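To start, the structure under review is shown below, and the notes come after it.
With one protein chain held back, the other chains of the complex are shown just where they sit.
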Amino acid sequence: MSRFAKWGVWSLSAVLFASVLSACAQPKGSSTAPGASGPSTQPTPGAAWDGTLTIGLPANPTSLDPRVTLDGIAKTIYYNAYEYLVVVKPGTSADLVGDLADSFSASADGKQWTFKLKSGHKFWDGTPVDSGAVKFTFDSMLKINQGPASDFRTIKEIQTPDAQTVTFVLTEPFSIFPNLLTDIGIINPKVMEKEKGGDYGSGYLAQNLMGSGPYRLADWKPNQSVVLEAVPDYWGTQPKAKKVVFPIFTELSNLRLQLEKGDLDIAWGIPTDQMMSMFNKPGIKVQDNVGFDFIYVYLNNLKKPLDSVKVRQALSYATDYDSILNDLLQGHGKQLKGPYAFAAEGYKEPTFYYKRDLAKAKQLLADAGYPNGFTFTLLYASPTVGAAQAAQVLQANFAEIGVKVQLQEIAEATRRDRVDKGDFEASMGQWVKTAQPYWTMNVWHDSSRFGLAGDRSFYKNPQVDDLLRKAVAEMDATKRADTYRQAQDLIMQDAPYIYLYQRNSMLPMRDSVKGYLYNPVPYRINLPDLSK
Amino acid sequence: MRNPSGRWTLILLVVIAVATIAAPLFTHYDPIKISMAQRLKAPSSAHWFGTDEVGRDVLTRVLYGGRLSLAMGLMVVILAGSVGTVLGLFTGYYGGSLDEILMRALDIVMAFPPLVLAMAVSAMLGPSLQNAMLATAIVQAPRFTRVVRSEVLLLRDAEFVQAARATGASDLRLLFRYILPNCFSSILVLATLSVGTAILTAASLSFIGLGAQQPTPEWGAMIAGGRTYLLDAPWYPTFPGVFIFAVVLSFNVLGDGLRDALDPRLRGRG
Partner (left out) sequence: MKRLRYFAWRLLALIPILAGVTLVTFLISHAIKGDPARVLAGDMADEATLASIRRQFNLDKPLPIQYLTYVSNLAHGNLGMSYQSRRPVAESIRAALPATIELALTATLFGTAVAIPLGIVAAVKRNSTVDHIIRVGSVGGVSLPVFWFGLVLLVLFYRQLGWLPAGGRYDPRLVPPADHTGFLLLDSLLAGDPGAFWLGLKHLVLPAFVLGYGYMALVARMVRSSMLEVLSQDYIRTARSKGLRDGRVVYGHALRNAMIPTLTVVGMGVANLLGGAVLTESVFGWPGLGKLSVDATLSLDYPVIMAVTLIITTAYVLVNLVVDVLYGILNPQVR
């Protein structure tokens, strides 16, 4: 009896596992139609659209104050509630176009930037968006001095000669100043009525919105959902979707399940690996665009043996860029052929870039005095997209030239701390910003930015420093691009980082979603034109 | 061992143990070497359990990974079980303020969010496999203390203990010769159930640097790493899970058999 029972139990559990496996592997097409049963409130296909869009997000937003937050999720939420002096022109990767600004111009020395404001833009309470609001937003941001404030340290003074004119006076020439402004929503100065303890209203704006954009905050249940609604009596064009619901997910597979089933219209934050299978799912289209999301490896230029140029070049030659791009990303990205990113302002394909060449790598290693290789530790943390896999590929690549890599996954806060202090040999890194060469050129390589501030390889080349600083002060775009290219040539010889790839921006959505226009600024979705 | 299901699971455990130790005999794949062209392939005759996200054979990694996982699961349970049991014996037997203070201290340890504890261990002692085991053991030990203590409270005034005490047996002898054997069944239940929990807990710490690091194969880490692929490549996190299930099940049935063999009063029943 007992033996028989045992077998029964075993075969039962085997059947259970098998059925569960097949349930997982079963294609989506066989499932019940969305809305046919269950709790789905999705309207049945063909029914009139109720004006609600549902966009899944991968985390709870932190503070919603544009003057304070650095959080991408928060930016997605607040983006359509505020207006900006300038925004990136839809359909381009780097061209700026006025949003609140009618026009803008710089003084010849690049130290004064003047913006003429459009008239008729109003905050939700009816107050006009004038130069005073712009000045208030930036002044208070600098006073609060958190988050984005560090990008604006060059502001000496903000002048408002009249209600429609605002002039930023800078301490030094800064040719790409307007590019920074696409991030900062102009805030209604009446927020000062909510000020508490000298916080310029940032406590209130952490969980409220006070802008002049077409959407306002209707509800926010932390870790559950955020709801935006169209502003009633809006001064401008009414958006098509009257209500946008953002459910918040912590399990990203669940986010994907809901998109596949049709309970979500758009899913933001599906991991790269799962994204690949979204490309051939019925009912789903993936918006696949050139992005400004970079994956690279910091090599600590101050630590032996990575302080040797030849060693760093050897590692750059040993890296299998094609495998990383084609196998991990299935081609949805580009090799980062240098820090001057593809599709950035003034980009030209570089003449020199690293390709896999093991013979050369071994030769360089021998020349550097390490014919038998060496060992180093490569750190990574889970928030870095694709880091674990890329790190394993690198480990295998370097093993082929005798370099042994010890992989170490650590907590993100610890990784950042160690990178900042230079207490590491190598680390996987990710950088998400806009299409300005400034970010990947100046910020990554200027030796005044050692540590987390940007130069995370602790790279120092005085000639490069000079060129970079010259470039950012150069008001002529063509000359600026040329100077950056000169700097890039020097940098590539020094190989301070291993430049891996530039990842596409991939956003999966239901076929029924209409009017999507790609916004190349990371984390931005233009909501007003979206409909179903 | 007279219990037939105990015998079967003992055989199963031995088979798993032998398969992991003699892994190279059962598979010709390299558990470490990646092969990007073969990534996330479904189970086939070439790869019985499919491949993982960098193209390694899952069966091979499950077999090799068993060495570390089994050793780790057992070590954690032995460490947590022995420390927890000894604490439970003394605190339950002597009672009084020792008991109060110790139990309240353990309340704190048990209530502590495991992740905070693990991160602190990793910050203070450095991230390593040993420290992952230590952190897991710290989390698990108080369970043993609590269970053993509650048994001791029940047993210390039992007739047979009173009788032994009357014959002049020392406290230590009473505790370890008379009381401890009677706690075995609870300890074994907890211990055998804890092996799986220990492997899974240790794995959940790997993303903060505690635990096995890539490319070392280990069941818990495979499950954690395969998490993202559950929908597209269910074989990857599932097979290591099946093995943990089988091991925990075997330990449980084995534990029951062992108890029958050890517990004087259960002998001959069944």
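Quick notes
Order of writing sets the labels: A and B. Residues in every chain begin at 1.
The rule we apply is simple: a contact is a pair of C-beta atoms (placed from the backbone, for glycine too) under 8 Å apart; a residue touches a chain by one contact, two chains touch by 3 or more.
It should be emphasised that the depicted structure is a prediction, and the values quoted were computed from it without experimental measurement.
Summary of contacts with the chain left out: across A:S225, A:N289, A:Q486 or A:S531, the touching residue is A:S225. Among A:P247, A:P305, A:G373 or A:P496, only A:P247 touches the chain that is left out of the view. Touch with the chain that is not drawn comes from one residue among A:G203, A:P350 or A:G422, which is A:G203.
Along chain A, the points of touch with the absent chain fall at residues 1-2, 5-6, 8-9, 12-13, 20, 23-24, 26, 28, 31-32, 36-41, 52, 54, 60, 62-63, 65, 68, 70, 145-151, 153, 202-203, 206-207, 221-225, 227, 245-251, 253-254, 257-258, 260-261, 263, 411-414, 416-418, 420, 443, 449, 452-454. Of the residues in chain B, those that touch the hidden partner chain are 3, 5, 100, 103-105, 107-108, 110-117, 119-120, 123-124, 143, 146-147, 149-151, 153-154, 157, 182, 185-186, 188-190, 193-194, 196-197, 200, 204, 223, 227, 230-231, 237-238, 241, 244-245, 247-249, 252-253, 256, 259, 263, 265-266, 269-270.
Just so it is clear, only the chains that are shown with their structure count from here on.
Contacts from chain B toward chain A in the complex involve residues 4-5, 8, 33-34, 36-37, 39, 42, 53-54, 119, 122-123, 127, 206-209, 213-215, 225, 227-232, 234-235, 238, 242, 245.
Touching chain B in their complex are the following residues of chain A: 2-3, 5-6, 13, 17, 20-21, 24-25, 252-253, 256-257, 271, 273-274, 277, 323, 327-328, 382, 388-389, 391-393, 395-396, 406-411, 414.
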